[in-house]
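What follows is a set of notes on a single structure, which appears directly below.
Missing here: one protein chain of the complex. Every other protein chain is in place.
Chain lettering (A and B) follows the sequence in which the chains are written, and residue indices restart at 1 in each chain.
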Amino acid sequence: MLRVRLSSTHGAADPPNLIRLAPAKGVTMYHPARALAALASLALTGSLLGCSTMGGDDDKSADESGSGSTTVKLVTHDSFALPEDLQAKFEKDSGLQLEILASGDAGAVTNKLVLTKDSPIGDVAFGVDNTFASRPVDEGVFEEYAAKLPAGADQYVLEDIGDHLTPIDNANVCVNIDTGYFEKLKLPEPETLDDLAKPVYRGRFVVPGAATSSPGMAFLLTTIAEYGDDWPAYWAKLMDNDTLLVDGWESAYQGEFSQGGGKGKRPIVLSYDTSPAFTVDEAGTSSTTKALLHTCFPQTEYAGVLAGADNPEGARALIDFLLSPEVQAALPDSMYVFPVDENVELPATWAKFAVQPTDPHTVDPAEIAENREQWLTEWRDVTTR
Amino acid sequence: MAELKQAAALSVRGLTVAYDGQDAVDDVSLDLPAGEVLAVLGPSGCGKSTLLRAIAGLEEPESGSILFDGADLVGVPTHRRGFALMFQDGQLFGHQSVAENVGYPLRLRRTPRTEVRARVAELLELVGLPDHADRRPDTLSGGERQRVALARALAVSPRLLLLDEPLSALDKTLRERLAAELRDILATAGTTALLVTHDHDEAFTVAGRMALMRAGRIVQEGPIEEVWAQPADPDAARFLGYARVLDGAAADRVLTTAGLPTGAAVALRRSALTVSDDGPLAGIVVASRVTPEQLRLEVDVPDLGVLDAVAPLGTHTAGAGEQVRLNVDRTRLAAIPVD
Partner (left out) sequence: MARRHHALSRHLTLAALALLPVAVLSVFFVLPVSGMIARGFWPEGSFDPGGVLDVLRRPRVHRVLWFTVWSSASATALAVLLGVPTAYVLHRLRIPGRSVVRAALLVPFVLPTVVVGVAFRELFGESGPLAFLGLEGTALGIIAALVFFNVAVVVRAVGAAWESLDRRPGEAAAALGASPWQVWWTVTLPALRPALVSAASVVFLFCATAFGVVLTMGGLRYATVETEIYLLTTQLLDLQAAAALSVLQLVVVVGLLLVAARTRATPSGGTARVTAPAQRVRVRDLPALSVASFTLLLVGLPIGTLVAGSLTVDGSWSLDNFRKLTTKGDNDALLVPVTDALGTSLRTAFDATWISLTLGLLVAVVVTRRSRSRAERRVRGLLDGFFMLPLGVSAVTLGFGFLITLDRPPLELRDSPMLVPIAQALVALPLVVRTIVPVLAGIDDRQRQAAASLGASPLRAVLTVDVPAVWKPLLAASGFAFAASLGEFGATSFLVREQEPTVPVVIFRLLGHPGADNYGMALAASVVLAATTAIVMLAVERLRVPTIGAV
């Protein structure tokens, strides 16, 4: 017969399929002590680190709620950038701490300011542009401040708005092209808005949408300025010509433009008159792109002291600072815009490649404010399926 | 039914099944004649359930063959084997009513609806639950659930019914009653069935044949009375419910007293020794306990050690320390040949 093993078979390996199925109701005990320790340490380090995460700011906010005079808060859009040393200089010279609240595009910032006009979220705002200027001023978001403007800045001051908003920088939204592309294919370069709707440029233009992007909105205004009430027909032609509509400037320029950061294939893109200065070859002798100067719409960005600010004095100091020659000179490299101060020397590549239009299209800010919603609705109807 | 012995319906030959790299079933051979019920009895972990799963087609054997009516089943998927499987806790489908559960295999076979209804009623009648058709499984007691599971398993008259510890989850009284019912139902239906269990009472009540399994192997197989009367080895005896196994001189003395040939080990049931004034063995009571049936004693017999013994109620009041004499009932012991 068989050799028999020990009779106690309970120690033998149970077939897992059977044993595990026993529907043991209840809880398996893990290591309670370890679990406790883990939880406790989690909670502890959590609170400790939690404090340390935000610790540095706690004193700051304490200061704010106190006198409100040691900090100045700047509300701006998410493209705002300024070299660190300049920020440090401002803080040193003014004795104020600069806090920057940057989120959303110009539109979001403007609407944020309008919504919070009764208890402003900062002291000073930067980034409201001429296409958005009317509404916040009408709503009483800004306090007047007659800053001492540098030479040449006068031309950007808006009628009806006057001292509520101070011009800081400007640039033109223009169609850009990849010059090498057209050279290679021996195609004529497009020059006008009309050209963009021609069959030869079919499928070659990419533009950020007016509803989601402020340069997109500027381009819509360009077409409105150019075609008047017939602008929807032009847009219909553009869409028929396989124009690619994307959500923002990033997608258009970085994603789809053949000279952008990505592997885009479209040689015509909506961007700025300053963009060619960023596509200069290593030698600095030529740019691979150029702006079409008949397709431009000027965008001037303004700063304003917020009505009801905790620190209006600091706000005014910051506006003065933004108008100072140092900041004005830093604007091209930091934010890709022209300074309003005509005496500021531009970077070499700018002087050469960032060519400004002489006679851009314009639309009156009040008219924009009045019609924005309707235009956008119409525009979406033309472009949205 | 046992008289109608035919050629084996199920025939397992040299079956080896690995589980997690170990042989859970090791070279097992079995025969199950048509219409009979075979119980595979063994402690948990002995591989009996793996054997059952392999027969069901739920585990793939490493080697060996499983034949049914002469046809090799290896490679035939579970659902084409024409068997039915009933688990310990029934495994009713919680989202279906009792009637839906029972009718499930019929619906699988696209049986007309009226026919399903009739058959379900018939089956519920058979398992004694005619009024439970619309109940949900979670409203049933354990015993009712098992009956429904049985009805479901019998619905399409399986060629072979596989029962995996069908009654183990129930309490003792219910288990005994249901085991008897199960036997009757299987007999009525003439079902060939293979039952695996660790409970020898369940095996005795339900099955006609028995295979003892241990550590993946079949230790002993045969008609249930035979296995019971002649356990193959001491461990088998203990598993079959024998209280004590003696060997050597102690065994010889008991065998001699019982008038049996010596030279074997001997397995004693609890009632193998009875108190009797003229009994051949003498001992001192160590402990005693009254049960509804009889008086149970532990008696220290010189040279044999402490043994179990019984006395009819009312005849003795044997307390600890009392001297008693014991008779050996030869029908309640089994001689186990020594290799």
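To be clear about the criterion, a contact is a pair of C-beta atoms (placed from the backbone, for glycine too) under 8 Å apart; a residue touches a chain by one contact, two chains touch by 3 or more.
Keep in mind that this is a model prediction, so the values were computed, not measured.
Interface note: of A:Thr70, A:Ser94, A:Asn111 or A:Ser286, the residue touching the hidden chain in the full complex is A:Asn111. Among A:Lys89, A:Lys237, A:Lys265 or A:Lys352, only A:Lys265 touches the chain that is left out of the view.
Of the listed residues A:Ala125, A:Leu244 or A:Leu322, the one in contact with the hidden chain in the full complex is A:Leu244. The chain not shown here is touched by just one of A:Tyr201, A:Tyr336 or A:Phe353, and that residue is A:Tyr336.
Although one chain is not drawn, its touching partners on chain B can still be listed: residues 20, 53, 56-58, 77-87, 91-95, 104-105, 108-109, 149, 152-153, 155-156, 158, 162. By the touch definition given at the top, chain A reaches the unshown chain through residues 16-17, 20-21, 23-32, 35-36, 38-39, 42-43, 46-47, 49-50, 52-54, 57-58, 61, 64-65, 76, 78-84, 99-105, 107-108, 111-112, 114-116, 118-119, 121, 135, 209, 211-212, 244-251, 253-256, 260-266, 275, 278, 333-334, 336, 372-373, 376-377, 380, 383-385.
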